[in-house]
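Only one protein chain is missing from this complex, and each of the others stays in its spot.
Each chain gets a letter, A, B and C, in the order it is written, and its residues are counted from 1.
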Amino acid sequence: MRNTAMILVNCADRKGLVATVAEFVFRHNGNILHTDEHTDEESKRFLMRLEFDPSGLDIGLDEFAASFAPVAENIGMTWRLARSDQRPKMAILVSKYDHCLVDLLHRHRSGELRCDIPVIISNHPDTKPIADFYGIPFFVVTVTKDTKVEAEQKQIALIRDHDCDFVVLARYMQVLSNDFVATFPHRIINIHHSFLPAFIGAKPYHQAFERGVKLIGATSHYVTAVLDDGPIIEQDVVRISHRNSVEDLIQKGRDLEKVVLSRAVRWHVENRVLLYGNKTVVFD
Amino acid sequence: MRNTAMILVNCADRKGLVATVAEFVFRHNGNILHTDEHTDEESKRFLMRLEFDPSGLDIGLDEFAASFAPVAENIGMTWRLARSDQRPKMAILVSKYDHCLVDLLHRHRSGELRCDIPVIISNHPDTKPIADFYGIPFFVVTVTKDTKVEAEQKQIALIRDHDCDFVVLARYMQVLSNDFVATFPHRIINIHHSFLPAFIGAKPYHQAFERGVKLIGATSHYVTAVLDDGPIIEQDVVRISHRNSVEDLIQKGRDLEKVVLSRAVRWHVENRVLLYGNKTVVFD
Amino acid sequence: MRNTAMILVNCADRKGLVATVAEFVFRHNGNILHTDEHTDEESKRFLMRLEFDPSGLDIGLDEFAASFAPVAENIGMTWRLARSDQRPKMAILVSKYDHCLVDLLHRHRSGELRCDIPVIISNHPDTKPIADFYGIPFFVVTVTKDTKVEAEQKQIALIRDHDCDFVVLARYMQVLSNDFVATFPHRIINIHHSFLPAFIGAKPYHQAFERGVKLIGATSHYVTAVLDDGPIIEQDVVRISHRNSVEDLIQKGRDLEKVVLSRAVRWHVENRVLLYGNKTVVFD
Partner (left out) sequence: MRNTAMILVNCADRKGLVATVAEFVFRHNGNILHTDEHTDEESKRFLMRLEFDPSGLDIGLDEFAASFAPVAENIGMTWRLARSDQRPKMAILVSKYDHCLVDLLHRHRSGELRCDIPVIISNHPDTKPIADFYGIPFFVVTVTKDTKVEAEQKQIALIRDHDCDFVVLARYMQVLSNDFVATFPHRIINIHHSFLPAFIGAKPYHQAFERGVKLIGATSHYVTAVLDDGPIIEQDVVRISHRNSVEDLIQKGRDLEKVVLSRAVRWHVENRVLLYGNKTVVFD
């Protein structure tokens, strides 16, 4: 896989944004590989992901960014430069259910996820052998009602000590405090085992079974202060029938959860997810 | 298509139910074509649909039913006999959106729906040419806030005068009163343009757009006194993206609504839908 | 729906293509609404669809095109300008199966397809009432083994007399001659009732039933000289089971065929389909 660079834009819409970026890359002899852009009609917000091959650039990428800054400022463009050779660092929080953890670690080892995983934190020791097998440092931070504040401080310290850029909740069974969430704004990815906004909160498969739905779903989203309400990154569903017990729903749901979470993580890692309001654009 | 008969069972579970029905059909020289059964573990309810070819029966179907009644009573079995040659009569209620109506009428004419359609009732005259084209009697019953009670009485009278067995709301835009619903218990099929229980009530596509979901859905269900809460017969979803406006959702949703409603109607007509609690079994 | 203009590019890849187009639109005060581009790594082919709002342009669209021509030529860019206010003209060829025809005509009337339909041609009179209902001129051109050449000449004459830009085969059951195909290169859209390249040729549902597949499909593609081998525009599938007879497959398939063909037609009409080699890019 070759290395690429990305200009990511998220600002108020105005004429000339595409032209300005494309012209700048061209002038410095970059080769545009993909351009994706979206204008939200309601909020008049402009979002763009322009990926280019920097190998032929007439200047270094740092200098490129420094030169682009005044050009962008001139037309009021908020942007950042991302580079595929700078791998983001992902912390994983997990409880006892291990299917999402195994899935992420196997994908990571197979090269599917271009990130590093410096640390796994769990409130139970059960998944330590898996972490050991994949050679990832594993820490147990026990969480009880009384020690939650303290436990979260330990978790935050571990995430920071390992220089992590974002956090993935791989079926982590504790609700995070608003303080925790605010520490990593739009940098925590959760997998909820329902087709949100249906079946918010606890035991969604039981809720789905009770309601008699014909499809069950899974939703990966950024965590915000409101439970299960953050910007949705990816969702998918699978058909069920009256023959299926709650246990069958849980089993079928595991396959959904793994795929939906891994897609969301991959897109986040590849800088394909941009935020506006409480929504995401996914430039896949 | 050959004619078949169906024994439909819905009762408390106990041993010997399958054997009793199968043995009775066999003894009278019926040939079983399909057997489907389901036992709900929670409520211990037993549901069965046994379809057989009555052409070789040693007695007529009426006599068959009369002879089976005491056998069934003996083991406390609630059942009914349905016959594919007795086509149920469907009334359609519709407003201005015509896509579900056209879809149902075309399927009906092509032979896909084994029912009769004696009457279409609308609160607007717009779809009359379509009804005329397919040769179905069409009545306008205007509904206003002040005339709703009276209007519903007219609708009920029309449905009864035309001997209808069940009612399909083909994107009928008025909420029915509890009195109307109680007149046709579990005999009104609605199509709601969301993946219930997400986005109950008005303007679900707008709600879905606002929430930023990645899939939209449609749900066909029996109407009960609680809005959008009746037993679900069928659901399906389609993928959307940030590129899609509310209008795109509405357009994509139309294709879902047509397919989901027509499946539900077909299954109802073919006696494939059995009820238990607020859920359905679909023996498809 | 507002009117837009599109610059469609299909040429060998080189640096500066995006910048050149974006800069030109910006310089003339056009507002870019969507940009989609794709570079095929193998053939080094560059394809782009740039849609812009021409309402604020400092020159007319004709002048705009005339001014852009030398700019494009300068960097070896093959392009064309399309306008949403110039509705393409679609001829429909149909036989006896009417589900795709009814579907296209209803979508057209509801405003979903931004094209005109000047003529429907069939080798059978059966669907004339439908054409009449929607007010579209309908011609019967009988096709027999002996009169095929002559019949195709009549069809071509009708298509030309009605100024049609492209032809849709809405389950037209005759194989077109190479001469016919060559008359409308990449301008004939077919719906084949299988997931191509599986089950090429006649009776694909029977083939699928015989093979025991668990999903059936439909494929919409541009017609080329080789049967069922042209560039694929859209495909979809639906699940079947051992319970389904060939007739069930045909019935389920009809729903697929309608949706897949209508998507392909819509994308073609909206200039979203670009060709390279025997493949399509769909900028949806």
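Convention: a contact is a pair of C-beta atoms (placed from the backbone, for glycine too) under 8 Å apart; a residue touches a chain by one contact, two chains touch by 3 or more.
Since the model is a prediction, treat every value here as computed from it, not as a measurement.
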Taking the full complex into account, find the residue in C:Pro70, C:Gly111, C:Gly135 or C:Gly212 that is in contact with the omitted chain.
C:Gly212
Of C:Phe68, C:Tyr97, C:Phe166 or C:Phe195, which one is in contact with the hidden chain?
C:Phe195
Among C:Gly16, C:Gly30 or C:Pro231, single out the residue that touches the unshown chain.
C:Pro231
List the subunit A residues touching the unshown chain?
34, 98-99, 102, 106, 110, 112, 129, 133, 243, 251, 255, 259, 284
Please output the residues of subunit B touching the missing chain, sorted low to high.
15-19, 22-23, 25-27, 29-39, 239
Since one chain has been left out of the picture, which residues of subunit C touch it in the full complex?
38, 40-41, 195-199, 211-215, 217, 231-232, 234-237, 241-243, 245, 277-282
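The rule we apply is simple: only the chains that are shown with their structure count from here on.
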Have a look at where subunit A meets subunit C and say same if over half of the interface residue numbers show up on both copies, different if under half do.
same
Distance between the CA centroids of subunit A and subunit B (whole Å) is 42
In whole angstrom, what separates the CA-based centres of subunit A and subunit C?
37
Where subunit A touches two or more other chains, by residue
38
